[in-house]
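Data block below; observations after.
Only one protein chain is missing; all other protein chains are in place.
Going in written order, the chains are labelled A and B, and every chain counts its residues from 1.
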Amino acid sequence: MATAAAPNSKLQQSLALYQSTIGKKYVVAVTGAVLFLFTIGHMLGNLQIYLPNAQEALANYAKLLHASAELLWAVRIALLTCFVLHVVTIAQLYNLNRAARPQSYVMKTPTMSTYASRTMYLSGPILLFFVLYHLSHLTTGATHPSFVEMDPYHNLVTGFRQPMASLFYIIAMSMLGLHLTHGVWSMFQSMGFNHPRYRNGLRNFATAAAAIISLGNISIPVCVLLGILGKDLV
Amino acid sequence: MKLTLNVWRQSGPNTPGKMVKYDLPNVNEDMSFLEMLDVLNETLIAKSEEPVTFEHDCREGICGSCGFMINGKAHGGFPKTTVCQLHMRHYKDGDEIFIEPWRATAFPIVKDLMVNRSAFDRIIQAGGFISVPTGSAVDGNAIPIPKSNADRAMDAAQCIGCGACVASCTNASASLFTSAKIAHLNLLPQGQPEKLDRALKMVTVMNEEKFGSCTNLQECEATCPKGISIENIAIMNRHFVEASFMQRPAMSEGGAG
Partner (left out) sequence: MTLNSRIPTGPIEKAWESTKFNMKLVNPANKRKYHVIVVGTGLAGGACAASLGELGYNVTAFCFQDSPRRAHSIAAQGGINAAKNYRNDGDSIYRLFYDTLKGGDFRAREHNVYRLAQVSVNIIDQCVAQGVPFAREYGGTLANRSFGGAQVSRTFYARGQTGQQLLIGAYQALERQVASGQVKMLTRSEMVDLIVIDGKARGIVTRNLVTGKMDIHIADAVVMGTGGYGNVFYLSTNAKGSNVTASWRAYKRGALFANPCFTQIHPTCIPVSGEYQSKLTLMSESLRNDGRIWAPKQLGDKRSADQIPEGDRDYYLERMYPSFGNLAPRDISSRAAKRVCDEGRGVGETGLGVYLDFRDSIQRLGENTIRERYGNLFEIYERITGENPYKSPMRIFPAVHYTMGGLWVDYHLMSTIPGLFVLGEANFSDHGANRLGASALMQGLADGYFVAPYTITNYLADTKLEKVSADHIEAKGALENAEGITKRLLNAKGKKTVTQFHRELGKTIWDYCGMSRDEAGLKHAIGKVQELKEEFWKNVTVPGSGSDLNQQLENAGRVADFLELGELMCIDALDRNESCGGHFREEYQTSDGEAQRDDEKYSYVAAWEYKGEGAAPALNKEPLTFEYVKPAQRSYK
């Protein structure tokens, strides 16, 4: 029989925690929470494109973000750490879960799980690929046709005028919506918060947040393609 | 009614298995699913074929012996129903039914539809108890327990250990089973002295037994024949993390004696 001896130091405790599936889920939940908050902030930033003087507003916003290189990099590193931890931990759990059932069922029918929850392993990798593309597209400009440093408005509009790029953004943001629909609710459950009184409320909150974030972001490439945004740029 | 059954046949843990098709012409709608299999077995014996091995005992939904996948759902997927309590009136003439054993690394197949669920016993051995030797108890009413706590503990304690949660989970996780026991005992005042230790040890053994992790899909709750809530999993997560951080190292000079 196995026993869990009490670990001696804080570090050992944390490592022991990480060894367990529950600890791993905590890591996924905590990093997921950070990334979720980031997606909200990011979307709010994006939506400035609907302001009357969008080009100037976005440029000021970019300047604000770049005001302190140290702070910017600190945030970037923190986000990157969360992102990497989120992905690596999930990958570990994925392997563990495959090993828990090596022979699959001849027939398996879902009963209560949502489409979103069953497709996390699809939406996740798509989002990973999307993030890489997105960084090269609108942060470094490597895959952008006419990238202009510190002019997000220009970069967005010209970037989204390419239908294939926009299409990919739309698909990826739909995936983000799906991912968050399950992920945000799941985050509370993994961290140990589930109460019959709030269970439905949390579910609805997760769905609403996911819908707002994905639709808010999707609206931008759609509006660019429809010509509603970027009339001032030729 | 007439049914076509596809039943998983496997002669032992290390031999390959396969689906075998059987036609069953005379099924009565008032039969239970297991009685339908009894009829199949009687016809197989009459034909000098080996009957299908499946586990069953009380046949009233409480012992937790029976259980297999029916058409891809644990116990057939009807609310709060074990296969012994599932009646054939839920099926109709001409239906084709797929029957498979629970599948999980932690539940190796013994024969046909029978699996080895002793991993559950080992999880209980790790801490699924209150250490109270026979004869050392105080009067039953000396520990008042709020009715709501007793009711919640009872909700969790109803688990019959059938393994449907593991079987229906995409990840073959035993989180619902383990958490039901942790919640049952940790919600009661009697369970407090061992609360954190229990969560820590039971989860550790659950992981060692090679069950998967919980990804909050709720398939377990939906197919649990006792309707045990995944709220218990949240309780387990909370107590486990609390235990992981708050557990004190063992006293180097021994305890109080």
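Convention: a residue touches a chain if its C-beta (ideal position, glycine included) is under 8 Å from a C-beta of that chain, and two chains touch if they have at least 3 such contacts.
None of these values were measured; they are calculated from a predicted model.
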item	value
Contacting the left-out chain in the complete assembly, out of B:25, B:94 or B:133	B:133
Identified contact with the non-displayed chain, of B:6, B:53 or B:71	B:53
Interface residues of chain B (partner: the chain not displayed)	11-12, 28, 30-32, 34-35, 38-39, 42, 45-46, 48-51, 53, 55-65, 80-81, 85, 87, 89, 110-111, 114, 116-118, 120-121, 124-126, 128-141, 143-147, 150-151, 153-154, 157-158, 160-161, 184-185, 188, 190-191
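Definition applied: only the chains that are shown with their structure count from here on.
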item	value
Centroid spacing, where centroids are CA-atom means, of chain A and chain B in whole angstrom	35
Chain A partner contacts - residues on chain B that touch it in the complex	6, 8, 19, 69, 71-73, 77, 98, 100, 103-106, 122, 125-126, 168, 170-173, 200-201, 203-208, 210-219, 221-223, 229-231, 233-241, 244-245, 247-250
Complex contact set, residues of chain A against chain B	1-8, 13-14, 16-17, 19-26, 93, 96-97, 99-113, 117-118, 120, 182, 185-186, 188-196, 199
